[in-house]
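Entry: subunit A
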Amino acid sequence: MTLTRTLMATSALTLAAGMVTAQDMVNDMTLVSWGGAYQASQHNAYVEPYLAMNDGVSAVWDESSAEAVTKLRAMSEAGNITWDVVDVVAADAMRLCDEGLAMEIDFDTMLAPAPDGTPATEDFGDLLVNECFIPQIVYSTTFGYRTDLIDQPTSVCDIFDLEGFPGQRALEKRPIGNMEWALICDGVAIEDVYDELETEEGVARAFAKLDTIKDSVVWWSAGAETPQLLADGEVVIGSTYNGRLFSAIEEQGQPIGMLWDWQMFDIDGWIIPADLPEDRLNRALDFIYFATDTQRLADQAKYISYGPARASSAPLVGDHAELGIEMAPHMPTDPANAVNTFLFNYNWWASYRDDLDAQFQAWLLQ
Partner candidate 1 sequence: MADGASSDAFVEFERVQKSYDGETLVVKDLNLSMPKGEFLTMLGPSGSGKTTCLMMLAGFETATHGDIRLDGTSINNIPPHKRGIGMVFQNYALFPHMTVAENLAFPLEVRGLGKSEREEKVQRALDMVQMGAFGGRRPAQLSGGQQQRIALARALVFEPELVLMDEPLGALDKQLREHMQFEITRLAHELGITTVYVTHDQTEALTMSDRVAVFDDGRIQQLAPPDVLYERPENSFVAQFIGENNTLEGVIKEIRGETCIVQLDDGEIIDANPVNVTEPGERTKVSIRPERVEYNMDRLQEGAHTLKAEVLEFVYMGDIFRTRLRVAGNEDFVIKTRNAPDQVRLKPGQQIEIGWLPQDCRALDA
Partner candidate 2 sequence: MAHAETDAQGRILAADGTPLKQSLQRALRAQKMRALLLIAPLLLFVVITFVMPIGDMLLRSVQNKAGTHYVPDLIPNVAEQIEDWDPASGELPPEEVFRAMVVDLQVAFDEKNHTQLGRRFNYESPGMDSLFRTSGRRVSGLDLETDGPFREALIDINDDWGDLEYWATIKANSGYYTNSFFLAAVDMERDSTGIAQKDPDQRIYRKLLVRTLWLSAVITFCTLLLGYPVAWLLADLPARKANLLLILVLLPFWTSLLVRTSSWKILLQQEGVINDFWVWLGFVERLSLINNQLGVVIAMTHILLPFMILPLYSVMKTIPPSYLRAAKSLGATNWTAFWRVYFPQTTAGIGAGGLLVFILAVGYFITPELVGGADGTFISNRIYFQFSAIGNWGLAAALGTIMLVVVLVLYYVYDRLVGIDNVKLG
């Protein structure tokens, strides 16, 4: 009850603020996202409620997130930015922020605090990875396995155990993730992994570990491949995005189980383009304040199996809107699942991806 009251108060406040400065706020927004189920979850969880609360405001979706960086660059060069709020992955946010194409956010004033009053910076915690990026959801790259073909694996290192878990494995055809898992399973502590990978010996060590299973690996390059490979029995265990595994398990009823150990987190969130005119900026900020509050992020989990970026949202995660199943166990961020995790270190990979990818390809060719 207190929660609802606070929420209503907040909305009323925003509404009041909106009325006072009505002159300074445009009534239409262009939101940019990825299309598909993910965009639908955003639409249901926060865009529709926002429009319902704000009479006369309309929102248009542009499904251009995949080209957000290039398009924003072009728009900025042309001096005509048509987007108001843009959904991007953290790595792209970093680039846009570095290049001054995204606006810097003052998290504690521009974002809602948690219902208990915790300021936004604390509520988002580590996920605030740069000054421009407002996280929404956490997804992860993790493993699914055939429950009927192999024993239940308990550690990501079971990937490297061909005797205990015989059969083919599916891994992504790129070094990111694989190198980390290889080193972790070779006994490197997570905090030392990237230092190790900066050395030739460390890279060699990771490849040596991967060598032990190289002949049993099917390399994928599209996220949809692993669920298919698992379903066909081509592989007994494989990495992919947790959302894909969720649909294979819950929507298609495949005999697949989740292995959450050492899942690699990645974050998706909003940025606001830099240098928006005052009236459009106000609308964008007003929307963001609402769309990233604790309840809204928790609501999104009803529609898609990605974890809310706020710590305060986790307890509020309910049941799936259509399937009616409890969503918490499917959240990468659920405490039970998030025992061992690491965050996709795009900062480090930005420097070393090119180089390591070349070595990775050369290793594949050997």
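By definition in this document, a residue touches a chain if its C-beta (ideal position, glycine included) is under 8 Å from a C-beta of that chain, and two chains touch if they have at least 3 such contacts; residues count from 1.
How were these candidates chosen? In short, all candidates are chains of the complex that A comes from, given by their letters.
Note that the structure is predicted; figures quoted are calculated from it, not measured.
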(message) Out of the listed chains 1 or 2, which is the one touching subunit A within the complex?
(response) 2
(request) Using the touch definition up top, name the residues of subunit A that touch candidate 2 in the complex. (result) 77, 95, 98-101, 168, 173, 198, 214, 217-219, 221-222, 229, 232-234, 347-348, 350-359, 361-365
